[in-house]
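A single protein chain has been omitted; all remaining protein chains appear in their positions.
Note that the chains are named A and B in the order they appear, and that numbering of residues resets to 1 at the start of each chain.
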Amino acid sequence: MTDNQEQLIKEAVEKALQGDMDAVNNIEDRVTRSKAKAALVKAKREAAKTSAEPSSKEKSEESGSESKPAPQSPNQQFAGIIASRFPKTVDEELSSETHIQLQSEKWLDIAQYLRDDPACLFDSLQCITGVDLGEDVGLEVRYNLHSMTHRHVIEIRIACAGKNPKIPSVEAVWRIGDWFERETYDMFGIEFQGHRDLRRILLPDDWEGWPLRKDYEVQETYHGIVVPKVKEGWE
Amino acid sequence: MGVVQGDQMVLNIGPQHPSTHGVLRLKVATDGEIVSDIVPVIGYLHRCFEKHCENSTYEQVIPFTDRCDYIASMNNNFGYVVAMEDLMEIKVPERVEYIRVIMAELNRIASHLLALGVYGLDVGAFTPFLYMFRDRERILDIFELTCGARLLYNYMWVGGVSHDLPVGFVETVYNFLDYFEPKVQEYNDILTYNKIFIERTADVGVLLPEVAISFGVSGPNLRGSGVKWDIRKEEPYSIYERFDFDVPIGQGLVGTTGDCWDRFHVRMLEMIESTKIIRQALKDIPTNGDVHQALPKKIRPPKGSIYRRTESPRGDLGYYIISDGSPQPYRLKMRSPAFTALSVLNEISRGWMLSDVIAVLGSLDIVLGEIDR
Partner (left out) sequence: MTVDQLIDWFPISATWPGLTFLLAVLICAVPVFLFIAVYALVVIYGELKISSFMQDKVGPMGQGVGLHAWRWGLLQPIADALKLILKEDIIPAAADKKLFILAPFIVFIGAFIAFSALPFSQTLIIADMNIGVFYILAVSSLGVIGLIMAGWSSNNKWSLYGAMRSAAQIISYEIPVALSIIAVIMLTSTMSMQGIIQYQSGLIWGFLPNWLIFNNPFTFVAFFIFFISGIAECNRTPFDIPEAESELVAGAFTEYSGMRYAFFFLSEYANMFVVAGVAATAFLGGWQSPIPGLFNSPAWGLWWFMSKTMFLIFVMIWFRWTFPRLRVDQLMSVCWKGFTPIALVNIFGVGIWYLTLG
């Protein structure tokens, strides 16, 4: 390898580390380009090693409220935005850098805002996860939002305690909410208020109980078929 | 003369029907040949995946992920182990990363071959289907060589892979790529640019980008609508940032952007991109290294939760894993790309003809195992 090439690779890698990948991609000679890429990977790995090591032990995220004054994660940033726009909706204590804990009351308005505000533009609802956090906490619904324009992601958690858990439906905001909410209803029995077609989706319509709740008991018979309880032989 | 009024006829496509790609039922309201409403009824293949996971250990979940999307099991394994490794902060050896990428991309080709071939069948072309199955067979042979299984691999483990590559693997894959790359032209000749095929698929079932995003449609279906979105590029996991490949998008070459033909063509182009990735990976793969080196003795992730997305052949495959520190997941939710893709069916094929519904359904490339879980 000539000095000339080495120089070229070095410059390209430096540029790429600052975010300009074109510098590497524009190298014409194939061999040089692949060498530059290898050097870049090496450089990135070293950088990651030095930055990742000290923080690796402290990632216990459920206790994330005592977060360091690190650069704000999108979750914290948007928690702030939502709190200023809709006061008393964000539960600051339970929110952390990994998620935003919201009250359920104004959720539909917040969802609308998150989707339409030019700074947020969360146009994609990635996932709705229901979770049963045990008897003392109750059910919770977690929404993973994502913006196709700004390419940022947040996670919103809304608790819904009590015997008949209710949450405003966001089916009209994100169309996929329709099926995701039906699925969550199917598994947890959470009523999404305002959903236009809240039916079971995966289980048969006449199934009893909410299978993914922790206190779920399988029904004795289904249409006269005995549901096996003793799992001998097939477990 | 009075106006002739026809009643609507409700037609049940499925659960047993040649082109529902599994056990799906579509309740279709028709007026003559025109379809006015489609209600997909799903759940015929529901196997309580998420409930099972809560009662299994973390390593026992991997075979379940195989059975969700049985067409692209490697990619489903991949998504799960990537999420688990992020949660547990495991750094896997270089060689394992390369093996995983090669496997995932081979499986992507296999999955797309199935999707494209079956799509040909849906619009009535029988021969391309067999051409593509002939070539898919070779990929399955490679998988069989590697891990003994042809469909449900259970190959990727948290922290490694189950077996190291067999002797002669690299040459076998090179041989396959040399064989496969010219074949894509053959598929294009017999199906993609066939006049009748274009007539059937161009301008049919146009999925607008906004609609697609609102419905959470992802993967080739979203890219077919002209949105450049690929998790491998946007949120690179594993070692995908090292590879040089394009993200093909639909451009409406023969019709409107986002029609069935675009979705079909994007898959065709993606297979070529996958071969590029495999070639680069084969060139750079470390020749030795213990693939079991990073396997954790006990899989007990710390308390916490993670949502991780990967790019499966069908789109954004997400796993939401909540750990309570025990060897069993507290809650595991799979965000299935086919689920979101099916939800858009009514939106884009309402008002078209019965034959078009079949064409649109096929172009969305759904796998019922993943929808019903």
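Points worth noting:
Operating definition for what follows: a contact is a pair of C-beta atoms (placed from the backbone, for glycine too) under 8 Å apart; a residue touches a chain by one contact, two chains touch by 3 or more.
Just so it is clear, the structure is predicted and the values come from calculations on it, not from any experiment.
Touch, as defined at the top, links the missing chain to these shown chains in the whole complex: B. Only one of the listed residues, B:41, B:190 or B:272, touches the absent chain: B:190. If you put the hidden chain back, the residue from B:23, B:41, B:90 or B:125 that touches it is B:125.
The missing chain, though absent from the display, is touched by one residue of B:18, B:148 or B:166; that residue is B:18.
In the full complex, chain B contacts the hidden chain through residues 9, 11, 17-19, 33, 120-127, 130-131, 134, 190-191, 194, 196-197, 199-200, 353-356, 358.
In this section, only the chains that are shown with their structure count from here on.
Centres computed as Cα averages put chain A at a distance of 21 Å from chain B. Touching chain A in their complex are the following residues of chain B: 42-43, 46, 48, 50-51, 54, 89, 210-211, 213-216, 227, 229, 234, 242, 244, 284, 302-305, 307, 309, 316, 318, 320, 322, 330-331, 333, 335, 339-340, 343-344, 347, 372-373.
Within the complex formed with chain B, the residues of chain A that make contact are 25, 37-38, 41, 56, 59-62, 98, 123-127, 129-132, 142, 144, 148, 151, 155, 174-176, 178-180, 183, 187, 200-204, 211-212.
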